[in-house]
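Shown here: the complex without one of its protein chains, the others still in place.
So that you can tell them apart, the chains are marked A, B and C in the order they are listed, and the count of residues begins at 1 in each.
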Amino acid sequence: MGWARLPAAEPALDAVATGATAAPAATMPAGRAGPATDVVGLGRWRALGFVTPGLVLIGVFLVFPALWTLYIGVTDYRLTGTAARAPQIVGLENYRRALTDPTFYRSMWLTLVFVLGSAVLGQNLLGFFFAYALRPARPAVRRLVEALVLLAWILPSSVVAFLWIAMLDRDGGTVNVLLGQVPGVAWLIEYPMVAIVVFNIWRGTAFSMMLYSAALSGVPPSQLETARLAGASTGQTLRDVILPNIRRYALTNTLLITLWTFNDFTPFLLTAGGPNHRSEVVAAYIYNTAIVGGEMGYSGAISLLVLLVNLLLALVYLRVARVRPA
Amino acid sequence: MADVELRALTKEFPGGVRALDTLDLTVADGEFFALLGPSGCGKTTLLRTIAGLEAPTSGQVRIGDRDVTGLVPGARDVAMVFQDYALFPHMTVLDNIAYPLKIKRQSRPERSGRARGVGANLGLAALMDRRPAALSGGQQQRVALARAVACHPSVFLFDEPLSNLDARLRLEARTFLKRLQRELAVTTIFVTHDQAEALALADRIAVMEAGRIRQVGTPREVFGRPANTFVANFIGSTPMNLLPGVVSGGGVAVAGGTLTPSTITPPTAPGERVIVGVRPEYVSLSTTPVDGALTGEVSIIEHLGAVSLVTVEADGALIGATVPEDREPVPGSRVWLSPAPGRVLIYRESDGELVT
Amino acid sequence: MQQRIERYGRAAATIAVLVTVAATTAGCLGKKTSSDTTKNADAKEFTLSIGVNSIAGGKNASQAEWLSNWVIPKFVEAQKAKGRTAHVTLQPSGASDEDYKSKIALDLKTGSGADIYALDGIWVGEFADAGYIKPIEDLVGKDKADDWEGWAQIPPAVQTNMAYNGKRYGVPLGTDGRVIYFNRKLFAQAGLPADWQPRSWSDVLSAAYRIKAGVPGVIPMQLNAGTAMGEATTMQGILPLLVGAGHQIWADGKWQGNTQALRDALGMYQEIYRNGLGDPVIQQDAKGRDKSFQAFAEGRIAMLLEGDYFWRAVIEPTKGIAKMPDRDQTVGYALIPAKTPGAGIRGQDFVSMSGGSGHVLNPASKYPQQAWELLQFLNSKDATIASVAGSPRLTQRQDVNDEVLKNNPMLLFVSQKVLPLTAYRPGFAVYPRVSQALQQATLDVATGTPAVDAAATYQRTVEPIVGGVGKVASG
Partner (left out) sequence: MRSTARAVALRVLAYVGLGVGTALFALPLLWLLSTPFDAAPRYAVRPPSEFTLGNFGEIGRNPYAVSSLVNSVVLALGTMVVVVVAAALAAYALSRVRLPGRDALLYALLLLSSVITGTAAMVPIFLLIFQLNLIDTRAGVILVLSGGLLPAAIFLLKDFIDTIPRSYEESARVFGASPLQILRHIVAPVARPGLATIAVWTMVQVWGSFLTPFILLRDPTKQPAAVVVRTLYTEGGSPNLALISSFSLLYSVPVVLMYLFAWGRYGFRFHGGIKS
């Protein structure tokens, strides 16, 4: 997404981080109905009219089911069995259960490893590397590499999952064939987390690459020139000129890919959370409790916990974004 | 064609910032009028309020015989040129110029004929099919002007029309703009922070500060007799000398000397603290002692082309004077400064208003 | 800051209101439908649909084809002869069992969906408890429900597969039995007989050791383990061992907990997977069962415990999903032995497990009588014969089995030798969760946990599921 105009992602973060809003206060009259309430003369009521279709759709088809899910989270509701006929309110029992269940903590831990390894480090660094290294490249080379990276991003998840199943297959997978061992290592079983981390880096680097290449094009050439004239090494230039300039992009990028990766279901298609829950990230855990286990109440509670963790992550990022480097 | 009249116009933003403070102003029909002031003085807000892009908190805007205060911008019969020109990037030059006519529901051939005509007048004939992105800054400015001209408004509103051009182009555009306004004779209000631009273009200038108008007048009046120290400070390419002084006897004690009544109009109350204002252009410099002149040492010399600005330190005060380029004194040497007769202005120190 | 706090306060208030609304609306999570047995009984024209997890060109294609090409047209024709116009449609799907189950649970919950659904026998209990399905007699009246010639042809043990609390909820589609398949060529290389029949678990193990020693590169034994294989682990793994150790998973009001029988069964896993007699990796593969099939067909696995499905649909020489052209010569099958002779349930020397799916009526059907008629038709002798055309299986009907199994020694073997020994899983709603706990225990053992520890963990997992210590046998 947003492989257009990625710098656009920045002002939003900025707006919240500083509590300011993109619309300068100067365009707003003090609650007085006049000819000019805003730049286009939309007026508050018409603006509400514009917002309404979207908000109604979101309200009915997202917020309402979501709140319902949260409600289910305080019941013992199951998809089948007696509890499906007459669900009972069990209060915080589901939360107590989740918070005392080592499998829940394990899935949270695995998710953090997954997010940290594949998104925060993997996609971020590789995306930046591609964006940086491709700048001086010939347009043809640049387009080819970008197209490949993007392709990994836009193909449907079931297809890419199968591509990687084929890559990593124990008996005839490309990796084992290249390593000259058939049957070779059962990658998805022996190294399930490594497999899904590598997979997700492959899958999602495109977004970071796009965002960083947009960000890098915004670094003033004069600053780069200055650094070059001062005899700065590549590392120094990166640290002193480029990073300060793209810092906020990096934060926005990290926030978005963190949230997406946290809730990404695609690893399930590779390992189904296995073997023995060893790659059961939260999205897979919810699927396994809700669909395979039929425990709707419990999975509703888990969803709220996940929401809270996500909220926490988002707030941390916003806080970091607000603190300017000295 | 119409005059523009503002009555007790006040604009208060949420949070209590007063961008316009009970402002009264009349711009005559066909006048080229400049709103001049430092950034944040409310000049752009004033322009936008005239355009209808901002609603005044109280007061009235009249254009011609109409009270337009409650009208939407489109109904005010004004055309505005924005600082960034606001050329629609997805339209050709022709479509841009014709856009106001499209809104006025003119037929396609009619509006493109008219747009072409206006474009040709403004020297854009060869560019009509280009997109704005393919134009130079000067060309973009002309397109924006053409678009405003094409809709034949009774008032033009220009928001910093020249500030996005480089220095050389700006002079050209300035001349062009002035000629255009003369030809069309449409009431024009333009906002600028550049006093030279205002002096060069405008029939009359309103100098603004903090939501108020500090002086309205012709360029000559504003330059020659700034109504207060704010205007005095703001106008002129070299800053006016503003020296603290005390009225004593028949003269004013200033910078270690006394300016005698023969060279200045005497102030009203003896013993009053005043500020003496005199433009460097009106200070003559002598390397030999002159009677009744202020004396000091040359500290800095700045070359301004045909003239040089000499800064002299006289009894702790810095006084500027311009001299022809071939008459520069030696830095560090002692010189004598005498203001030209009738060019010394006395301001009250308490409120900075002109006394005489 | 103050402003922001206010803003969040307002958002919180809005959310609170919405939660209340959701909670009120959600009160109807559990919904009841009343059924009228004579509803639309006389309709001259009616519409019915059948929902199955089979689809042409995909999963279980032959079943989907049988329904749409034989059952539906013939039924419509038969109704026409009676002067009634029937519109029957098939709602096929080709998803994983879990996804299919969720989908039909939602359909049944809202009182919508197809009139007849295909359902795995082990789901009957939980669907019945949820009120999603009802006994046939409640839907069409006791007379109509009992008055079907087919019941006489379906052995009572098979009927229980689609029954719950003593009531028939649906008609089974057939049944199966489990045996140990072995590769005679590999056995010959290890010096084992072509007509091998183990008498005890140690016979099985010693055969495995001989394969391991004599035929390098071959996995001696495939005993399903782990959660990735799901119910296949339970049915083709732990449960056959458990009944071989003398206990059903549920008996006399109690579930098997950390008992000697369970420890014995897990001990067998331990022996196999600790000593390289089986491949623990394949058990954990999301596609492990399919891979084990492939490996057996390619002669890389010597012994494999499976149902007759394996024989007729997997290694079937022409249409199987892992074809073995020389199946009839190469593959032998043996009864599953008890731990020691006579140690099995009911004092048996040999044991097996059986299961199967069937069809149930949707209680919300607008035409319950006609749906029941269609269900009978679907299970009629002619329809059943048509369903096995070209690929014989153990059908629910004895009269059909007698006819179609005549020339099939393997299925005859199952029908005659295995079915008398077999056991069925308990049809309780909690069974699937107990089954998952069992799968987890086998996985623990296969990946190195000692059997006794895995059994203890299992006990702890199962207690809350089945309703407390009192419902679990241990010791």
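Heads up, the rule we're going with is that a contact is a pair of C-beta atoms (placed from the backbone, for glycine too) under 8 Å apart; a residue touches a chain by one contact, two chains touch by 3 or more.
Nothing here was measured: the structure is a model prediction, and the numbers come from that model.
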Using the touch definition given at the top, which of the shown chains does the missing chain touch? A, B, C
Return the single residue from A:90, A:110, A:126 or A:250 that touches the missing chain. A:126
Out of A:214, A:227, A:250 or A:281, which touches the unshown chain? A:214
Please identify which residue in B:133, B:167, B:269 or B:306 touches the non-displayed chain. B:133
Residue ranges of chain A at the interface with the undisplayed chain: 1-5, 7-12, 15-16, 21-23, 27-28, 37-44, 46-48, 50-51, 53-55, 57-58, 60-66, 68-69, 72, 77, 79, 126, 129-130, 133-134, 137, 144-145, 148-152, 154-160, 162-164, 166-167, 169, 171-174, 177, 202, 214, 217, 231, 233-234, 259-260, 262-263, 265, 283, 286-287, 290-291, 296, 299-300, 302-303, 306-307, 310-311, 314
Where the missing chain touches chain C, by residue: 4, 7-8, 10-11, 22, 26, 29, 51, 55-59, 91-96, 99, 102-103, 106-107, 109-110, 112-114, 287, 290-291, 293-294, 313-314, 320-322
May I ask you to list the residues on chain B that touch the chain which is not drawn? 48, 51-53, 72-76, 78-80, 82-90, 99-100, 102-104, 132-133, 140, 151, 157, 164
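We adopt the following convention: only the chains that are shown with their structure count from here on.
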Where the contacts of chain A and chain C overlap, which chains show up? none
State which chain is most central when centres are taken as means of Cα atoms. A
Chain whose average C-alpha position is farthest from chain A's own: B
When the C-alpha atoms of chain A and chain C are each averaged to a single point, how far apart are the two points in Å? 39
Chain A to chain B, mean C-alpha position gap in Å, rounds to 53
With chain centres defined as C-alpha means, what is the inter-centre distance between chain B and chain C in Å? 89
Residues of chain C that touch at least two other chains are none
Going by the contact rule set out above, which residues of chain C touch chain A in the complex? 1, 4, 15, 18-19, 21-23, 25-26, 29-30, 32, 98-99, 101-102, 105-106, 109, 123, 125-127, 129-132, 226-228, 281-286, 291, 429-430, 432-433, 436, 440, 443-444, 447
Using the touch rule from the top, collect the residues of chain A that touch chain C in their complex. 19, 63-64, 67-68, 70-72, 75, 77-87, 170-171, 186, 188-190, 270-272, 274-276, 291-294
